[in-house]
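Apart from one protein chain that is not included, each protein chain of the complex appears where it belongs.
== chain A ==
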Amino acid sequence: MAARLLTRCLHLRTFHLLPSTNPYSIGGAAFATTAMSGDKPIENALRQKLTDALKPQFLDVINESYMHNVPKGTESHFKVVIVSSAFENVKRIQKHQLVHKAIQEELDNSVHALSIVAKTPAEWEVSQDVGKSPACRGGAGL
């Protein structure tokens, strides 16, 4: 488990700290900016903060804004699928609250809808079903 986590951390570090040494880099700094935050600053912030706070074994941050009545490229509606030992012996509501807490700033300022699938590694072994988010029905905001 520790080895897997370490690999994941190393992967993140490589991605975030060394983009300018990427052999495919075009124009150095400009590419680095794109590689670090891209045009998805909120999605990347969510990923980073959840990784730091909950050390997940699995994490997927999905921008579902395109399913809603917002301009293309908007980062407003997200689904988070997160598997972490931090959820062991934690009630269902509290699992979600751990996620809320880690990304409080984004929830307060930019994220309008958040769907969460939060599981322990054991629960994730049993079922990797993350369901489908419901279609939008027009009401705006969180």
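The working rule: a residue touches a chain if its C-beta (ideal position, glycine included) is under 8 Å from a C-beta of that chain, and two chains touch if they have at least 3 such contacts; residues count from 1.
The rule we apply is simple: contacts and distances are computed from a predicted model.
Of the names listed as "Gaa1-domain-containing protein", "Ubiquitin-conjugating enzyme E2 2", "Glutaredoxin-related protein 5, mitochondrial" or "Trafficking protein particle complex subunit", the one that matches the UniProt record for the absent chain is "Glutaredoxin-related protein 5, mitochondrial".
Interface note: of A:N44, A:Q57, A:Q97 or A:S110, the residue touching the hidden chain in the full complex is A:Q97.
Taking the whole complex into account, chain A touches the unshown chain at residues 92-93, 96-97, 100, 104-105, 107-109, 113-117, 131, 133-139, 142.
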